[in-house]
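Scroll down for the structure; my scribbles are underneath it.
Of the protein chains in this complex, all but one are displayed in their positions.
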Amino acid sequence: MKKSIFEIIENRSIAKDVCLMRLTGDTSAITAPGQFVNIELEGFYLRRPISVCDWEYGVLTIIYKVVGKGTEKMSAMTAGEKLELLTGLGNGYDMTLSGERPLLVGGGAGVPPMYGLCRRLTAQGKRPTVILGFNTAADVFFAEEFKALGANVIVTTVDGGVGVKGFVTDAMKELEYSYFYSCGPEPMLKALYNASATEGQLSFEERMGCGFGACMGCTCKTKYGNKRICKDGPVLKKEEVVW
Amino acid sequence: MKKSIFEIIENRSIAKDVCLMRLTGDTSAITAPGQFVNIELEGFYLRRPISVCDWEYGVLTIIYKVVGKGTEKMSAMTAGEKLELLTGLGNGYDMTLSGERPLLVGGGAGVPPMYGLCRRLTAQGKRPTVILGFNTAADVFFAEEFKALGANVIVTTVDGGVGVKGFVTDAMKELEYSYFYSCGPEPMLKALYNASATEGQLSFEERMGCGFGACMGCTCKTKYGNKRICKDGPVLKKEEVVW
Amino acid sequence: MNTKVNLCGVELQNPVIPASGTFGFGYEFTQWYDINCLGAISVKGTTEKERFGNIQPRIAEAPSGLLNAVGLQNPGIEAVLAHELPELRKVYSQPIIANISGFSKEEYVKSCALADADENVDLIEVNISCPNVHAGGMSFGTEASSALEITKAVKAVCKKPVIIKLTPNVTDIASIAKACEDGGADGVSLINTLLAMRIDLKTKKPLLGNVTGGLSGPAVFPVAVRMVYQVYNAVKIPIIGMGGVSSAEDVIELMLAGATAVQVGAANLKDPCACRDIIANLPKAMEKYNITDLSKITGGAH
Partner (left out) sequence: MNTKVNLCGVELQNPVIPASGTFGFGYEFTQWYDINCLGAISVKGTTEKERFGNIQPRIAEAPSGLLNAVGLQNPGIEAVLAHELPELRKVYSQPIIANISGFSKEEYVKSCALADADENVDLIEVNISCPNVHAGGMSFGTEASSALEITKAVKAVCKKPVIIKLTPNVTDIASIAKACEDGGADGVSLINTLLAMRIDLKTKKPLLGNVTGGLSGPAVFPVAVRMVYQVYNAVKIPIIGMGGVSSAEDVIELMLAGATAVQVGAANLKDPCACRDIIANLPKAMEKYNITDLSKITGGAH
């Protein structure tokens, strides 16, 4: 975990109420896909926790949904502006369990962390299938980017405007996979938990205070005891989840 | 009185802890030298009241002392940044009473409003004498600018580093003048009140809430009743001042 | 889309009311906007006799708010009724709320009776919660028994609706609101300011002339929501919610907590157009949160 200043390189809308921001700064504390950063914004007391989409040496990419005044403010920022980030927060996904043909399932704001995970898994020679779930065609983003990684990509939309009509679980039925990784709204995670044929990992969201394990604000119960979503999570193994 | 957005044209240090800022925006509500603007700063609940140094169509000049976190923040702003201002606040100086040879006395942060006043008085053909009081040579600013207006300028410093050694009242003794205008710290105003040979006007400072007369936060007693420094002042006539 | 609400039998075109002490006697705000857009105006707190108020400084800044210790500067009830309210009536045709403070039961009764008899006054707000005066004021509002006593005495001389303004500086605001209801109050308004203080590090002495002052602004909003919510559980009479309201969303939040109408205080001092802008933004905010009739959402969070 590190606290440091990042500078915005680019910040642009990529779908309805969804923006991509690239920043330059010290990414050395980021150790696994599925971790998040916590961003200080002037005029807001709490930081904004945003999942890491991808990172490399000195460059961080995040994709965030504009849901309130904080993210609205972020969406208006421009290249050259600076932000203070806590980086390397959370456990992230354990890639050692993926098997050869992992399934990656991202829903809405849960799509971004799948990208960094997918890139690393394909680099290891795995052959991931990616299901990206959205509400409508206007919400879809990053399908082409996943394809460019060489992954097998399935897009679902609730209204059927693009890709498979329905939920991510509707696209899973015929698939074969060795393991699953997922991130998305809780109803999606729960449906996936029930529909999945293998073990896997689920990334949860909760309202956070600090983002680094101090305040116990985001604690949830698991089969392995109380866990802080921000520190012991956000990724939980399927076997430990208590609904 | 108006509320509108101004854009910074320049912002630079002109003496120890003193900055000059020029802004472009709607100056139409400013009707007299000695008025002030009230500046909104992100992260601070109350606006910062700053006296108008000078203005023309579309351009406002202020000079402000860096005394706390708000003015520190202002001093770090750069050209192109925007600020929301309330303009045309306060009564300002009544120039009709000046006579032919008015004396203008500014002390420290009270110097700036004397400039806009001096420029207008000289434009009317008056022949003002200006006394500018500072603590040390490092604090002195705008002496040359006043001279460029054609005024007779006397600088005083408490330590004698530049100009007359002592207080503004030390420089007044031999002077002849028709009337006086002043702005500065209260001890200076009080000394001036006692030392002055004519009627005159004094501009007061008080901690303000709103800056436009609503909260009664800055009320003081005068011989003509209670006055709100922000609305009925900041300029009081010598005859009405109660110490 | 309906923004009308009914406050103690008085219809307001919308629930937004500038709070006493932050709007003077209203007419000076016509320099900023047409004040006829307001739901009502609660004018400057008024005592029987003229008061200068506290010594300077009276204002201090705070994170997301400010402290004031004005101390009820006002020209006295007779001057208010004779000069200030007629001046306001020249430019304003919506309801006027007189705001009455006092230092004894007799003073409250006398001032309220005069306000009640005045044609320009539509409702009477009785302030038993000013933190900035050293006798009376808040002390009446910190005990249920004295709140009851003042309410009863004032109600005995008033035909117009009487709203008691409560202090948050108490252990159990619900019990005090209940005492006001028991005393016949037509409504309660809350919260007045939180008693607070700042120290000047340079002089190492209290910054305000009065030593302590009242904290207002967004900083206190979550306390206001909680107290309105608690009082709504305790009484059946209407509540005017206030405390840091700065946006149309804040208005809706306080109404969901239990408020029938909402006062806007500190925001007027930061931005003279605050009330106008909040009112202008109400329909948009209502639409966003699927509200078609504001008068129906009071207490909706219970």
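A, B and C label the chains in the order they appear, each numbered from 1.
Criterion: contacts are C-beta pairs under 8 Å (C-beta built on N, C-alpha and C of every residue); 3 or more make two chains touch, one makes a residue touch a chain.
Just so it is clear, the model here is predicted, and its values are computed rather than measured.
Of the chains on view, those touched by the hidden chain across the whole complex are A, C. Considering the whole complex, the residue from C:G26, C:G39, C:G65 or C:G187 that touches the absent chain is C:G65. Only one of A:I5, A:A197 or A:A214 touches the chain withheld from this view, namely A:A214. For the chain left out of this panel, the touching residue among C:K159, C:K202 or C:K236 is C:K202. From the options C:I77, C:A257, C:I279 or C:L294, the residue with contact to the unseen chain in the full assembly is C:A257. Hidden from this view is one chain, which touches subunit A at 1, 3, 40, 44-47, 86, 206-210, 212-221, 226, 231. Looking at subunit C, the residues touching the absent chain are 60, 62-65, 67, 142, 169-171, 194-199, 201-202, 204-206, 211-212, 215, 217-223, 225-226, 229, 244, 249, 252-253, 256-257, 288-289, 297, 300-301.
Basically, only the chains that are shown with their structure count from here on.
Taken together, subunit A and subunit C share the touching chains B.
Just count the C-beta contacts per chain pair and the biggest one is B-C.
Taking the mean of all protein C-alpha atoms as the reference point, the chain centroid lying nearest to it belongs to C. Centre-to-centre separation of subunit A and subunit C, using mean CA positions: 47 Å. Mean C-alpha position of subunit A lies 55 Å from that of subunit B.
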